[in-house]
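Removed from the display is one protein chain of the complex; every other protein chain stays in position.
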Amino acid sequence: MSAPGPLPAGTRVRVKDDWPEARGPAHIRTPHYLRGAEGVVVRHLGAYPNPEDLAFARPAARRALYHVAFAQPGLWQQGVAGDEVLVELYEHWLEVV
Amino acid sequence: MSAPEPAPADKNVPRSHHDMGGVSRYLCEPIDVEPHALTDFDKNVDALRQILGAKGVMSVDELRRGIEAIPEAEYHRLSYYRRWIRSITANLLEKGVITEAELKAALEGGA
Partner (left out) sequence: MSLLETDGERLFEAVSALLAERGIATPSEIATRRAATDAASPGQGARMVARAWTDASFRARMLADGTAAAEEIGIPMRGLPPLGVLENTAETHHLVVCTLCSCYPRAVLGYPPFWFKSAGYRARAVRDPRGLLAEWGTHLASGVKVRVVDSTADYRWMVLPMRPAGTDGWDAARLAGLLREGDMIGVTVPGV
């Protein structure tokens, strides 16, 4: 599902509405409040070993990491228009909208 | 997209207890902004974790997984570095760096 190169800034993405923690032992760095949310890629931050594997001492493939911005009021139906939440997310959690 | 959905944190979702962003039960919690000095114990655990990471014995993600595995009531009861030493110990046992029998003996010897 990831593009062949890093996603450019401005790409609209949706965070997967997936709940691995409900299926068994898991360690994930995608906060629950972003699952299913739509945001915009701000910057490609490089590629890092997947923490979901590192946490279990498994071989960890490198994954592209992005800074993704979300409209803060859109996440909670409360807040001030224009405020944002900026989060580091790995490529395998993102779907291009 | 049709009708607005409830905020994700308020949906009935299988959130892990360490995953605290926006969680309603903490929204009225005041912040203790005063400095809290770390104890010798705190600093020793912190240093030990760094050494284990630098030597490739256990990663920071393994530390986190071990912390997240602490049952919720205990997670909240334990101090920050008591969570850490518990996770470190669990990881060292799991990896066979130390055994349960050795740990038991060391605890009894040191008691």
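Things to note:
Note that the chains are named A and B in the order they appear, and that numbering of residues resets to 1 at the start of each chain.
Convention: contacts are C-beta pairs under 8 Å (C-beta built on N, C-alpha and C of every residue); 3 or more make two chains touch, one makes a residue touch a chain.
Quick caveat, the model's predicted, so the values are computed rather than measured.
On the side of chain B, the interface with the absent chain consists of residues 7, 9, 18-23, 25-27, 29-36, 38, 41, 43-48, 50-52, 54-55, 57, 64, 67, 74, 76, 78-82, 85-86, 88-90, 92-93, 97-98, 100, 102-104, 106-107, 110-111, using the contact rule stated above.
In the full complex, chain A touches the hidden chain at residues 29-31, 33, 45-46, 48, 51, 65, 69, 72, 75-76, 78-80, 82-90.
Quick note on the criterion: only the chains that are shown with their structure count from here on.
Centroids of chain A and chain B (each the mean of its C-alpha atoms) stand 22 Å apart. Every residue of chain B that touches chain A in the complex is listed here, in rising order: 4, 6-9, 13-16, 19, 21-22, 58-59, 61-62, 64-65, 68-69, 95.
For chain A in complex with chain B, the residues that touch the partner chain are 19, 21-22, 25, 27, 31-37, 51, 54-57, 75-78.
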